[in-house]
Every structure is written in structure tokens, then in C-alpha cells.
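All protein chains but one are shown at their positions in the complex.
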Amino acid sequence: MLAALRCVIARDLRLAARRSSDVLTVVLFFVIVVSLFPLGIGPEPQLLRTVAPGVLWVAALLASMLALGRVFAADHADGTLEQMMLGATPLGLVVAAKIFAHWLVSGLPLVLISPVLALQFDVPRELLGVVVLSFALGTPVLSLIGAIGAALTLGLRGAGALLSLLVLPLYVPVLIIGAGAAEAAASGLGGNAQLLLLGALLIFAGAFAPWAAAVALRISVE
Amino acid sequence: MSINWFKYSSPQTFFPLAGKLALGFGTLALVACAVGLYLGFFVAPTDAQQGESYRIIFIHVPAAWMSMFLYVVMAFWAGMGLAFNTRLSGMMASAIAPTGALFTFIALWTGSFWGKPTWGTWWVWDARLTSELILLFLYFGFMALQAAIDDPRRADKAGAVLALVGVVNVPIIYFSVKWWNTLHQGASVNLTKAPSMAATMLAGMLIMAFGFWFYSIAAVLLRARCIMLERERASDWAAQYARTAA
Partner (left out) sequence: MEKKTGTLSLEAVDLHCVRGERKLFGALTFTLRGGELLRIGGANGSGKTSLLRIACGLLEPTRGEVRWAGENIRRLQEEFWRQLVYVGHANAIKDDLTTGENLHVACTLAGVPRRPAQIGEALRRLGLAGCENLPARVLSQGQRRRTALARLALSEGMPLWILDEPFAALDAAAVDCVQNLIAEHLARGAAVVLTTHLETRITAATTRRIDLGAS
């Protein structure tokens, strides 16, 4: 069974490597959105420092949503998704493996770039650790919850807009807690409470989201 | 006395029952709302701090209660439909969504009316209002998903998964928003605390709550009847009804 899961992750990573433009688009989108905010609200350093965590998190949310189109849609179109459903490994585990591979390709780059962009907003060096850690814990939750939405809207017309409507309300707690971590750290309270909550959300989502997405996939494929 | 629970689990038998129940509850709703509004707007005393503008709570609070209650009921029926593969449960869930969305909208709108005279702004990022806004998006998402799927069975099941995921999230969303709000507390906004309750105020709110509840039952049952006719139009009983009712 582990061999099958490793195979799925390796397959998805290989596919992403051969179509690297899709991956880069998401990262570029994140960078561009973050860079647009100062142009919109003015370059005053104090203001930017205050809004930095929020801006970074909103951009990460939008970039994650953009990337969700790649989780199941391609496999559904060429029939490989059905074969996964008829495989020897429980679909929930296969979905978890796919989400993990998806996060490695769409979420991890955001985590790695976030400190660079935070510096653009003049976030003090001590806070960068909290920012990166909040992203490292939060972006997988975004991938997990988003996968449920992607599974529900598989193959529908207007799936992109519908997916945003379905998934954004569910993203709100992650946004609040994730952005709150850096803000709390900035105000001297320390971001530990928020980071622990993010960790709890990650465990909760990691346990239930793949299973919910598997149920949704079976419904969508009928 | 053993109740045959399954007697009414098919659209054919439930259809006439729904009609009678809708009529009954609709009348009760009119009566309850009339009494509640009278108590709220004419009998209850003027508040020392907020004057007359507080009276909006007689609509705002019961509407907010119903919006959350209906979401849970909708998720319940959707879950039943998913677990037991019954058509009627899915139809009930689909019927509840628009009424739930309506009450959420009313809660938001009346909340904003309360905000204007009390704090000077039309919108206030208070924990309750923000959570209601997200709840409205959850309702819209459910309705949009069902509208986007042509096959009614897939629509029911997909909506059920979404409603169940949403219902698990509602407490998480509420607490995270409340936390966010208290952390960022600016002016002491406190829409949750109604003026200290005189007995008539409490009575008025409870009666309005019942009135809204009965209205919801009536509206949902009527909508469910429409959905039943639409989905089962190929069956004999529906064709029969269409002929005799025309």
C-alpha cells in the first residue's frame, strides 16, 4: 500500500515537473498580488508593516484557490481518476497522497517565498520566523480544504468561480488565525497560541478532508 | 402506539401531508408574528440607553437564530439523504436553503439598521455580523452548487457533502471570528447584548422566534412540494395532481 502511495506522489511530482509552467504561474500570481497592494494603498512603511501579514495571507489564499484546478481535473479528464477509484488502495489515502504532492508543488513554494516578500513590507526580522511557520502550517490546510471543493465541482461548468464561492468561507478561520499569528507576535504577545491552533486545524483537516474529498469524488464521477 | 415512520418517506404520500401542514403552520406563523410584532413595537418599554432603535432586535435576533438553526436542520436532512439514499431528504435540504439564506439576509440587513443609529455606521465588523455574512456565503455556495449540477441525484449528494463540511466549520468559523473581533476590539461594540431584558421584551423576542419558525416550516414545506412535483413529474401521482389541480 505504501508503494502505491509513493507511486502516486512520484507520478504527480513528475507530471508537475514536465508541465512546470502551471506551477510557476501560481507562484508568480502570489508575488504579483502581494506587490500590487503597496501600489494600491500607498508606500508608507508603518502602514505596510501593519498590513503585511494580512496581505500575504490573502494572496496565499487566492493563489491556493488558483492552484486547485490542477488537483483532480486533469486526472478526471483522461480517466486516470477512475482507475484510482478502482485500485487496491483506499481512495482516501490516494487522495491524501495527491493533496500532499499538490501542496509540495503549490504550497511549499509560497512558504519559501513568504519571508522574502515579508521583507518587502519591512516586517522586522524577528517576525519572519512566525510568518514562515504560520504559512508552513496553514498552506497544507488550504490545500486540504480546497481539495474538497475541487472534488465537489469536478467537471462542472463555471467550476472556477463556483469553487471560490464554496471554498472561501471555509478558508476564513485559517486566514484569521494565520494572519493573527504574525500580528500577535508583532504586538509582543507571541504567536504561539495561533500557531498551535493552526497545527490543530492541520491535524483535523488532515484526518477528515481526504476522506470527505474521496466521498465527493465518488459522487462527482457517477 | 407504534408510529410508522416510513409511511411518509416517499414523495407521493408526503405531498398531501405537506400541503396540510403548510397551511396549518402558515396560519400559526401569521398569528405569532402579529402578536410578537405588537409586543415588540407597541408594548415593550422604551430602552434607557438606545431609545426606540433597539426595537429592531425583535426581528434581528429571531432571524439570526433561525438562520443558524435552519443551516443545522438542512445539514441534518442532507446527511440523512446521503446516508440512507432517500430522495425526500435531499429534497427537504434543497427546500430549506433559500429560507435559511433569507433569514441570514434579514439578520444582516436589520443588524445594519441597528448599527446606524447606535454606532453611526451602516456596517460594523462585529463578530456576529461577520459570522452571519460568512453563513450567507455558505448558503449561497450550497444553492450555487446544486444549481450547477444537472443530475438531481448528484446535486443532492454533492450538496450534502458541502452542507456537512460546512456545519462542522460553522462553530470553527464563529469562534475564530469572535476571537479576531475581540483581539481587534475598537469601540465596544456589543450587538449581542440586548438591553437588559424586561419580561415583555423577552416574551416578544421568543414569540417572534416561534413565528419565524412556523413561517420557515410552512415555506419549506411549500417549496418542497414544488421540488417534489418537478422531480417526480414523470410519475403517475404527479401527472394526476397536475391534471386535477389545473
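We call the chains A and B, going by the order they appear; numbering starts again at 1 in every chain.
By definition in this document, contacts are C-beta pairs under 8 Å (C-beta built on N, C-alpha and C of every residue); 3 or more make two chains touch, one makes a residue touch a chain.
Everything numeric in this text was worked out from a predicted model, so none of it was measured.
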Among A:L28, A:L47 or A:M85, residue touching the chain not depicted: A:M85
Touch list for chain A against the chain that is not drawn: 3-4, 7-8, 11, 14-15, 18-19, 74, 78-80, 82-90, 94, 218, 221-222
On chain B, residues whose C-beta touches the chain left out of the figure: 85, 150-151, 234
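In the analysis below, only the chains that are shown with their structure count from here on.
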Chain A-chain B separation of Cα centroids, rounded to whole Å: 32
Chain B residues within the chain A interface of the complex: 134, 137-138, 140-141, 144-145, 148-149, 151, 153-154, 157-158, 161-162, 164-166, 168-169, 172-173, 176-177, 179-180, 183
Residues of chain A touching chain B in the complex: 148, 152-153, 156-158, 162, 165-166, 168-170, 172-173, 176-177, 180, 183-184, 201, 208, 212, 215-216, 219-220, 222
